[in-house]
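Encoded as structure tokens, the structure appears first; notes follow it.
Rather than the whole complex, this shows some of its chains in their spots.
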Amino acid sequence: MQIRVLFFGLTADISGNRQIEMELTEQRKAKYIFDQLLLEHPKFASHQLLFSVNEQYATGEEILEDGDELAIFTAVSGG
Amino acid sequence: MDFFELTTEPIDITSVSRRVVPPECGATVTLDGYARKFTKQKDDTTRETLYLVYEAYEEMALKEMQKLIAQARQEFEISNVGIVHRTGRLEIGETSVVISVSAPHRKAAFAACEWLIRELKRTVPIWKKEVYADNEKWIEGEI
């Protein structure tokens, strides 16, 4: 099953990507993906990050399904 | 009618604030947020911003705005809410966000507008980058 991960602002700059596709061979929680990205991009660790699954803020406990859209980003600063 | 939009065009405050006016209403309160020229740094020096770039997770930002309006309607006796946030490059002094709230009694309009901008800054996935003469920085909010 395939999922998509979006990056914005600082996380896009750090990861060098705005969007990546990932393959999952077994059922996983969102946390599994987020942890993997944190490992892959050590610079993420020095920032307060937020996560979303399918355009909703996520705790990480969400069970992923094929076609899910995840995102990882720093604390928002609009307004 | 409530509305919530993202736009890359300059925001006209009047047109936002007038769109929330229903005939039975008495007052509209509007928050106009715009780019500061000088921002204080953590070391207490001030830094001159040349321009800003706002980036949004558009679909989620619109969903979060819609949720905020629904919550505001539960909490305050208001008539209509309009929220427009600009994205892309903004010059200093240009409006980044307008929130207009109409209500039969102005007290509720003030309270709801103040609540909406506070929550928007906390929950709506939009990020601001300040661009300086020699550098640039993505601003991080507080969780």
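Labels for the chains are A and B, by order of writing; each one numbers its residues from 1.
Just so it is clear, a contact is a pair of C-beta atoms (placed from the backbone, for glycine too) under 8 Å apart; a residue touches a chain by one contact, two chains touch by 3 or more.
It should be emphasised that the depicted structure is a prediction, and the values quoted were computed from it without experimental measurement.
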{"item": "Protein chain stoichiometry for the whole structure, using the labels that appear", "value": "A x2, B x2"}
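Quick note on the criterion: only the chains that are shown with their structure count from here on.
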{"item": "Chain A and chain B: spacing of chain centres that average the CA atoms, whole Å", "value": "25"}
{"item": "Residues of chain B that touch chain A when the two form their complex", "value": "33, 54-57, 59-61, 63, 85, 96-97, 117, 120-129, 138-143"}
{"item": "Contact footprint of chain B on chain A as seen in their complex", "value": "6, 8-10, 13, 47-48, 50, 52, 55-57, 71, 73-79"}
